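Just one protein chain is left out here, and the rest sit where they should.
Chain IDs A and B follow the sequence of writing; residue 1 opens each chain.
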Amino acid sequence: MLTAILVLSALSLVFGLILGFAAVRFKVEGDPLVEQIDAQLPQTQCGQCGYPGCRPYAEAIANEGAEINQCPPGGEVTIIALADLLDREPLPLNPENGAIKPKTVAFIDEQTCIGCTLCIQACPVDAILGAAKQMHTIIESECTGCDLCLPPCPVDCIEMVEIKQDMLTWKWPYPEKPIAQKSTPDNPLEASA
Amino acid sequence: MSMAPVKLWDFHGGIHPEQNKLQSTTEPSALAQLPKKLVLPLHQHIGEAAEPIVEIGDTVLKGQKIANANGYVSAPVHAPTSGKIIDISEHPIPHPSGLSALAIVIEPDGRDAWVEYTPDQDYSEKNPSHLRNIIREAGIVGLGGAGFPSFIKLNPGSQKKIKTLILNGVECEPYITCDDMLMREDAHSIIEGVHIMRHALQAEECVIAIEDNKPEAYESICKAAAGIAGLRVALVPTRYPQGSEKQLVQVITGKEVPSNGLALHIGVVCHNVATAAAIYRAIHLGQPLISRMVTITGQAVKQPRNLEVLIGTPMDELLQQCGAEFDQIERLVMGGPMMGFALHEINLPVIKTTNCIIAATREELGLDRPAMPCIRCGACADVCPVKLLPQQLYWHARAKELDKVQEYDLFDCIECGCCSYVCPSNIPLVQYYRFAKGAIWTQEQEHKKSDQARERHEFRLMRIEREKREREAKRAKKKAPRPKTDTAKPPPVDGAQMADKMRQEAMAQRDSAEAARKTEIQAALARVQAKKKDAAPKTDAPVAANSPTPAAASTQASTPTSDSDSSADTATHKDHEQSQ
Partner (left out) sequence: MPFNAPTSPHQLAPTSITRVMMLVILALIPGIAAYVWFFGWGVVVNICIAVVTALSCEALILKLRQRPVLPFLSDGSAVLTAVLIALTLPPLSPWWITVIGVAFAIIIAKQLYGGLGYNPFNPAMVGYVMLLISFPREMTSWIPPNELADSSLGFIDTAMFILFSTLPDGISFDALTEATPLDSLKTHLALGNTVDEVRAQLGLDAEASRVLSVIPIFGAIGGKGWEWIGGGFLLGGLWLIYTKVISWHIPVAMLGSLLAISALFYLIDPAHFATPMFHLFSGAAMLGAFFIATDPVTAASSNRGKIIYGCGIGLFTYIIRTWGGYPDAVAFAVLLMNMCAPLIDHYFKSSVFGHKK
């Protein structure tokens, strides 16, 4: 009886020590979930998801159970990536948040611009260059195509221009659905729709 | 001949498609007729597009450089004949996308007058880097179809010792016979080119590999190569895709080129036979790359044959010269049937990588086979020369699971098309892989871009916060002017913390955004009406800029991160105006 108690106590002590050591030695400095979600979002900061930016949306997904299908700029790729990350079912993009559009960059008609700086304040990534009463211009490589500079412009001199495809950016398209192919599970998003 | 037979190794998989090579080898090669105009795309190679150095209206001579290489991986473009530059603009080019790209158009004057050039017979005295420079300036790229600038592949690097130079005369794709013809008719140039390449690379030995379906070419090369030390000719059994660099290296040396490595890393360099001939012409004769051998074939062509074609010649003129029945053409393919791509138009120019043009009829292609579901027969895995699992790649590529396709080594796929060829279900496997590769590249680029955007956004939030603090501090100073305190100094700013704080504020403001959006719409409507009334921007500009209502409201509504305090907002506005 006594031996059994002693043996068991000794064992639990030893295993406890091993576990404790393992906990310290192999501690995982995991990326917090919000960071991981944020990393998948396109960072346009456009607010189409209904949250004031990408990180707030990431927080909402992580903490408030927001759906993963509210990001039109990210589109299908983002939804699948989020579904993968969070082990949720991929959903089709929520049409209330907008539609998937071709990638664009803003373009300021420099003839019309009055230099009011309103768009500069609206731009979430500081991609507009200019000063008061001076014409503004877009730093094309920094523009995320979020459309946020359009509404504040008092003279409507900003236009969203589709990014033109050239030989270097062209990619092979997804194969067309052949006649006899099963029509549903080609696309996980369509399948669950 | 005293050549020791070359020991050959095997490679996995491969197929034996119908050859269709005899049609275009019955007649010797001929010169293509001088076309009415030549279209020279600036991007005919792998790497950056060339930059034009001529202007519309200039007259140029044959062989004159008309566009400069742009960067290290690039190649210049030369005028294939003398004439006048009549256009520099976007033209449709041979590319799977069917897109247009910048091209220089020359109207030949018919004189075919050469620019002054300097033949250089005695290269062996020259430094290899000097030779590479001449080859680079001659615009020579890999003529086997890939179009990688050749001078780069003639640079062994500082520490690498090149053991074997393999000259690729395999030409494993069906239909194509341009290398075959070149080897039959101009073995001398090829062998001379080999000498230059060996000198540039300081390679120990050279093996010229020819498939056994080209006995005439083999004979001709053997004759020209007889008695040259360290040069052997290997007759390899015909099998597709033996001409792919990695497979050929394995067949000749028995070594596998490491995944995402180069043949160079295992001491082997591989060049096409036509490239060797072009290098000979560049060094010995001083002539840049302005023409190449092109196979014109396919059932819609009455006299299939090989033509020596000036770069830039429109394909329809070549087809016409070979008696093509244009209404019979169902599909026009540039390159071979296995890896070539279908062209969208018929009047595209021949470029440096155009080795073959197939004008295929409907019967020839056996079209209209519907794709059926995969039955997991594994035929694809049996023929895959890279030993991939095409089935698994297909499932994941089809489901757009981009991380899983990479687990199955998608990027080792050489897109040879063997899997699609044998698939009893006719699934366009290769296109699924190409799609997946493209999607992964796009995703990586977008990730890079979004990281950049995040950084800039966080910096912006931090800056706004800092400005706000400074302003508050200033205001406090004005209100209660106290002598010298260090409280006004803003505390050290941590970007992420600031961003968090800003965000919390912004989230609180989210509910009011709805109402603000309505105001915004009204403001927009008013604006449109105002604009209609008065088209001149000058008159309504000051109104809009100065009136706080529409402008401020819209800023507030659409800038999710802006402060909820509207007075602070206008203050920010002014602050901006002052600071900028």
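Quick notes on this one:
Just so we're on the same page, a contact is a pair of C-beta atoms (placed from the backbone, for glycine too) under 8 Å apart; a residue touches a chain by one contact, two chains touch by 3 or more.
What you see is a predicted model, and the numbers here were worked out from it, not measured in a lab.
The residue from B:169, B:288 or B:385 that touches the chain not shown here is B:385.
Residue-wise, the contact with the chain that is not shown comes from B:174, picked out of B:174, B:193 or B:243. Of the listed residues B:115, B:365, B:399 or B:440, the one in contact with the hidden chain in the full complex is B:365. Annotation: of B:111, B:223 or B:376, B:376 touches the absent chain (contact as defined above).
Chain B residues in contact with the hidden partner, per the touch definition given at the top, are 12, 15, 17-18, 96, 98, 174, 246, 256-261, 326, 329-333, 335, 337-346, 358, 360, 365-366, 369-370, 372-379, 381-382, 385-389, 391, 409, 412, 415, 417, 420-426, 428, 430-431, 434.
Throughout what follows, only the chains that are shown with their structure count from here on.
One simple way to say how far apart two chains are is to compare their mean CA positions; for chain A and chain B this gives 29 Å.
The touching residues of chain A, counted against chain B in their complex, run 38-39, 41-45, 47, 50-56, 59, 76-77, 80, 84, 112, 114, 116-118, 120-122, 124-127, 130-132, 142, 144, 148, 151-152, 154-157, 165-167, 170-175, 178-182, 185-188. On the side of chain B, the complex with chain A involves touching residues 43, 93, 95-97, 99, 101, 370-373, 398-403, 426-428, 431-432, 434-435, 437-439, 441-443, 446-447, 449-454, 456-457, 459-460, 499, 503, 506-507, 509-510, 513, 520, 524, 527, 531, 537, 540-541, 544-545, 550-551, 554-555, 557-562, 572-573, 576-577, 580.
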